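Working notes for the structure below.
The complex appears here minus one protein chain, its other protein chains still in place.
Our next item is chain A:
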Amino acid sequence: MSVSSPSVFLVNVMGQIECGRFLNGDNLRFHCCFTAGHDWEVVTGLEEFMSQTACRSDDERQVFVWNFPFDITFKSTNPFGWPQVILSVYGTDFFGNTVIMGYTACHVPITPGKYTRRLTTFVPESASTVQKLLSWLTGRRPEFLDPKLIAQGRGREVTRVRSQGEVTITFNVMMKDFTKFGYDCGATGKTPYLAVQPQPQRSVTVPSEGQSEA
């Protein structure tokens, strides 16, 4: 690691997408992607991935466990456009069709540390009751064309959704050189700045009147 003045800061996010709780549906799998602003770039790690297919547990918890690990590092010069994680959960309904079970998104935590987030998922609603009945029978439920829509604020006012289910994600966040840019994200354990050690001052004695330097 270099101690010269840095040109980018790094944010490393790792963790697991632990489990999901949904009342309906079975054989759930999710598609996950990380999205960030224009100033951000992925250094290492997978930006998009798909999980295994999980069945509902037999016990009273009725939970879908994926325990899916992720590890990604971003570099940037500007906190604007902070990375977000977007999840699209798919499953089979009563008739065996693969339908969308929920979308959710959240920002990666901005302070280093360990976090557990429980995110509620939602699905788009049909425009009318007739369409709702038809989509329930044919198994073609309304979906977002591009799941990255839910990571944006624009265009959300025309969407009608129904919230159902939740997903639990654990994050571990580390940063490098973030404070050297002058940013303060509320991190408690500050890494000591690696600077050149100051030379010890030699004491200088000034001879007063009547005394020689010796």
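The rule we apply is simple: a residue touches a chain if its C-beta (ideal position, glycine included) is under 8 Å from a C-beta of that chain, and two chains touch if they have at least 3 such contacts; residues count from 1.
Heads up, the rule we're going with is that contacts and distances are computed from a predicted model.
Visitor: Just by its UniProt name, which of "B9 domain-containing protein 2", "DNA replication complex GINS protein PSF2", "T-complex protein 1 subunit beta" or "GTP cyclohydrolase 1" is the chain not shown in this complex?
Guide: Missing chain, per its UniProt entry: "B9 domain-containing protein 2".
Visitor: Using the document's contact rule, name the residues of chain A that touch the chain not shown here.
Guide: Residue positions of chain A that touch the missing chain: 37, 78-82, 84, 104-107, 109-111, 115, 119-122, 125, 150-154, 156-157, 159-164, 181-187.
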